[in-house]
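For reference, the structure is listed below as structure tokens.
The other protein chains are all here in position, but one chain of the complex has been omitted.
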Amino acid sequence: MNIDTKAHSLVELKIPRRPEYLRVVRLLVSGYVSRFPAPVDMVEDIKVAVSEACNCSMRDTDPACAEGRLDISCFVEDDKLCFEIRDENATSAPDSSSDEASLGLLLIRTLMEDVEVRSEQNSGVVISMKKTITSI
Amino acid sequence: MNIDTKAHSLVELKIPRRPEYLRVVRLLVSGYVSRFPAPVDMVEDIKVAVSEACNCSMRDTDPACAEGRLDISCFVEDDKLCFEIRDENATSAPDSSSDEASLGLLLIRTLMEDVEVRSEQNSGVVISMKKTITSI
Amino acid sequence: MDLKLEVKREKDYSYVTVNGEIDLYNAHKLKEKIGQTMDGMDSPNMVLDLKDVDYIDSTGLGILIGIKRRVSENKGELALVLRSDRIHKLFEITGLINIFAIARSSEDAIARLSK
Partner (left out) sequence: MDLKLEVKREKDYSYVTVNGEIDLYNAHKLKEKIGQTMDGMDSPNMVLDLKDVDYIDSTGLGILIGIKRRVSENKGELALVLRSDRIHKLFEITGLINIFAIARSSEDAIARLSK
């Protein structure tokens, strides 16, 4: 399969901001990445990192946000697979005070490249991350 | 897991309108349905039907639409799992003149309930289908 | 799970084993490869072994219909090996069960050809 432009490769998933949808996210991401085709270890690294990015906003149990939605975008840019996890209801960067939260962020930063956490006015918080494509 | 309202259960996937994304659709749909938890045969029926609904618009090779996107929505309403496949670029109902296309529509109509094909002004063609949830 | 194809040529038939998923994405590959196989066949008879096919869609079914047609034009016989209940169900719904000679094992399928 050709490595493609963003428009040709963009897959977007919107889910309720609830942990029972984590497995669906992981299935989608594995399917997306293995298509390139990518080595199993790369598929697994990305699965862990995207799932942890979802955890960041699902762990926050502020009841006012419990009904929110999470947007996960996957696309290709240059020779990188890019992932953005957007929580429209979040107003601040993920809290990293608990063991779990800091382990989660550590996993994301170690497994992925170009990790960024951005608060965007009126559109919540985005965690973005990339991974250079290494074909099998 | 509780059988839930539409807002609580809505999962939306947007993909390029290209056959290399069919497998990602099937993975997502299997993950979504097996969560309820549903019997394996029900998971498989829905996987086939949703994949065929995508085929309907991916098969149409009008080059003007080759860049389009497909929206797949999954949600729960009453005791039914509901699926909508929307092709925003389509202007007419799926063609059923070839062997393949008519087999595809036959599979959808046999495996699912309340199958509808609607042309919506300015928002393309939607294939919607439901399946009564039978838990294992 | 990608589509894989293996062809064995026997004196009285070709034995084609297909593996993986057959859908709109890759069904054209199946069509091409089987077309090439038929061009080089000594005998017009064919067994198409689908017991390791996990998934088949309408495009794949359509291609099987085309293969059946070509084999018949060449005065050959075609037998399918099917084992999965799921795929059998799709053949029932579409009525293809009445068009194809379907066996549950290779031996059965080969036996059906030589009748």
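A, B and C label the chains in the order they appear, each numbered from 1.
Just so we're on the same page, contacts are C-beta pairs under 8 Å (C-beta built on N, C-alpha and C of every residue); 3 or more make two chains touch, one makes a residue touch a chain.
This one's a predicted model, so the numbers in the text were calculated from it and none came from an experiment.
**Student:** As a test of the contact rule: which chains in view would the missing one touch?
**Tutor:** Among the chains that are shown, those touched by the missing chain are A.
**Student:** Among the options A:S9, A:S34, A:S51 or A:S73, which residue touches the chain absent from this view?
**Tutor:** Reading the full complex, the residue touching the unseen chain is A:S51.
**Student:** Which residues does chain A use to touch the chain missing from this display?
**Tutor:** Looking at chain A, the ones touching the missing chain are residues 19-20, 22-23, 26, 41, 44, 47-48, 51-52, 55, 58-59, 98-101, 103-104, 106-107, 110-111.
In this section, only the chains that are shown with their structure count from here on.
**Student:** What's the distance between the Cα centroids of chain B and chain C, rounded to whole Å?
**Tutor:** A distance of 28 Å separates the two centres.
**Student:** Starting from the mean Cα coordinates of chain A and chain C, work out the distance between those two points in Å.
**Tutor:** 41
**Student:** Where the CA atoms of chain A average out and where those of chain B average out, how many Å apart are those spots?
**Tutor:** Result: the chain centres lie 25 Å from each other.
**Student:** Listing for chain B: what residues touch at least two other chains?
**Tutor:** Only 20, 23 qualify.
**Student:** Among the residues of chain C, which ones contact at least 2 other chains?
**Tutor:** none
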